[in-house]
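Every protein chain except one is present and positioned as in the full complex.
Order of writing sets the labels: A and B. Residues in every chain begin at 1.
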Amino acid sequence: MQTFTGHIPYSKKVLGFFAVMVALIATVAILGIIVGMIGDFIIEGGPNITGAFLTEFPRNSNTEGGIFPALIGTTFLVMIMTIMGVPIGTATAIYLSEFAKQDSVFARSVRFAVNTLAGVPSIVFGLFGVGFFVQFLGKGLDNATGSSSFGDGSLLWASATLAVLTLPVVIVSVEEALRAVPRELREASLALGATRWQTIVRVVLPNAVSGILTGSILAVGRGAGEVATILFVGVTYSAEQLPGSITDKFMHLGYHLYVLATQSPDVDKTLPLQYATTLVLLALTFTLNFSAIFVRSRLRRN
Amino acid sequence: MTNPFRKERKFIGEFLAEWSIRIVASLSIVIIFLIFFFVFREAASLFTTMNVGTANSKTETPAPRSADAQAAAPEQYSAETYGDAPETYGESDGAAEQYNPAVEVEPLPGTNILTPLNMNYPEIYNPETGSLPADINDPTPMGTFSVTEQPLSLWENLTSNVWQPVGVQPKFGMIPLLIGTAKTTVIAILLGAPLGILAAIFTAFFAPARVRNIVKPAIELLAGFPSVVVGFFCLVTVASFIQDNFDNTFRLNALVGGIGLALAVIPIVYAIAEDSLSAVPRTLWEASLALGSTKWQTAYRVMLPAAAPGVFAAVLLGIGRAFGETMIAIMATGNAALNSWSAFAPARTFAATIGSEMGEVVWGSEHYGVLFLLGTILFVVSFSLNAVTELYVKKRLIKRFQGR
Partner (left out) sequence: MAKELQAKIHASAFSVFYRDKQALHSVTLDIPERKVTAFIGPSGCGKSTFLRSINRMNDLVEGVRNEGRMIVDGTDVYDKSVDVVTLRRRIGMVFQKSIPFPKSIYENITYGMTLTERKTKAELDEIVESSLKRSALWEEVKDRLKNSALGLSGGQQQRLCIARAIAVNPDILLMDEPCSALDPISTGKVEELISELKDTYTIVLVTHNMQQAARVSDLTGFFLMGKLIEFDKTRTIFTSPAQKETEDYITGRFG
């Protein structure tokens, strides 16, 4: 007589158990590394983060003191980056979501370009920053105006380069938010005799504000931690002063960490500083990422 | 009779606004072209205006340190980037005979934006960073100004197996860089892709919803780690762990770098693989279970093959990430251009080469051009990987699930 229980051969059971365990172990391993990394940084770096560390300039060839100028430099950098990148990203997202015929060659090219941009290595953006912004635009501006302030790496060009790098991040999140606005809302507005533009400005965008916010925060999170991109476009390892204008060079948390960890005369001595800098940088990017997730989850719920 | 629905008023502002939006949207396309154009333009100067190897032979005689930046440059470089050579030699001496250095270099103290001021050269090297000299294989040590060598043609120079960009006779052999890049990328993918895909399978099919809601954002969090932070972690913690367990000669090596790059690869592979696994129609899952398969059989034999193009795309984009990642490669691979395939030997990747040398190069020099050439290669490869996933893989996925 046939039953419905226990007819799986022993070898298959073992295989099945093994198959699930491998997947589980891989997951646990990844989570373990993440937790281990964060734990390492908190244990080693946490005690070294003091008020003085956050508010003082580095001293003695970066081997003592704080990270204040790097913190401020990073903040300025991402602020200018946001001002430059978010409007462009938002406009592109509006085009893709509201104007583009999805099958048109142009729309598909834009989409392809955005995806490609997301996959370009950050160091290539750095080279682009040198070749285009500094050498071409900056030198060009200098020649045109007779000044000499644009033809070198600066806060301005670093921000512009990062704005290009983070463009896909903004575009993808804003477009997602725009698409989440119900089609019926657009139709209702159009049926009342609103033009497409009025519909976008008065109905679609107000409903996508949190999406634009999410995109900006994610972009800032990405931009704040990006070092390879800005290596040659204006970052400096040591600054006497905070940047006073957008054509000044600036210090940067990530670059500061890189210099401390690899270029410092005495790496061991500055290890506590390195850990503390890491923790600050990580806290900064995580805070940004978490707030983006928070804003987005609220957006999805609505 | 008149048309009752003629335009009541003109919307010139809106017309302009719409077109501005279109123009701004085209910026993304323009930027792609600009990146290619400007990166390639700087590289192209190599082929048009300069003949590598001969241009620099003008500096046959050691240039006196002068205010002239061009003349002073070579000396500065040897001091800065490669000045950490001598002590490394000592450490590597007994390890591998192929690294036998010819002559010890007397480094010149110099300053640049990467090195802190007032630093004393011989002390710069320490095992923490473990940088190896770039010219480790070079029979002609830099600093020795030899005029006897035949100038190489550009092609010969680029395909030689010595990367020694600074010196009288600069060598831009890309073979060691290619080996270093391939080595670290392969290690990163071998480690990262299986982990990412297995974790994706676990969260997509085996994990209860509550676990999935924690695991998924947690792994995505890994993507938020700045690469300089991952590089630092590898430099300090992973490197020590590997050395404790494998007793390797070089503290920083391709394996440490590969592990670091794997950490960058995992979230990408995971996210895309998870997406495509979840996109497989749920009916397939139910149908397979209804036929009497177990969950794991369904997951591995039905769902995974169904999502294969997506998983393939995930691996491709993972390769792109490992290939182009800079900071982890600079900090954790040891950064020496060796012709060694050993996982425990240091490696220097394309991206790391640009990252570590671009800051000190004389703008417009041939070295500068070669670095942009490397950048062009990085761009072309990442562009191709992306194009393959966009144009080929997505089509396959659509075909599979929608039968179009």
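By our rule, contacts are C-beta pairs under 8 Å (C-beta built on N, C-alpha and C of every residue); 3 or more make two chains touch, one makes a residue touch a chain.
Because the structure is a prediction, the values reported are computed rather than measured.
Among A:51, A:193 or A:244, the one in contact with the hidden chain is A:193. Panel shows subunit B; residues 1, 3-9 of it touch the chain omitted from the view. On the side of subunit A, touch with the chain left out of the figure occurs at residues 101-103, 182, 184-195, 198, 202-203, 206-207.
Throughout what follows, only the chains that are shown with their structure count from here on.
Between the Cα centres of subunit A and subunit B there is a gap of 18 Å. Taken together, the subunit B residues at the contact with subunit A in this complex read 11, 14, 17-18, 20-22, 24-29, 31-32, 34-35, 38-39, 41-42, 113-120, 123-124, 126, 128-129, 194-196, 198-199, 201-203, 206-207, 215, 217-219, 221-222, 224-233, 235-237, 263, 266, 270, 294-297, 299-300, 317, 320, 323-327, 330-331, 351, 354-355, 358-359, 363, 371-372, 375, 378-379, 382-383, 385-387, 390.
Across the interface of their complex, subunit B is touched by residues 8, 12, 15-16, 19-20, 22-27, 29-31, 33-34, 37, 40-41, 61-62, 88, 91-92, 94-96, 99-100, 106, 109-110, 112-117, 119-128, 130-132, 135-136, 164, 167, 171, 195-198, 221, 224-228, 231-232, 236-238, 254-255, 257-259, 261-268, 271, 274, 278, 281-282, 285-286, 289, 293 of subunit A.
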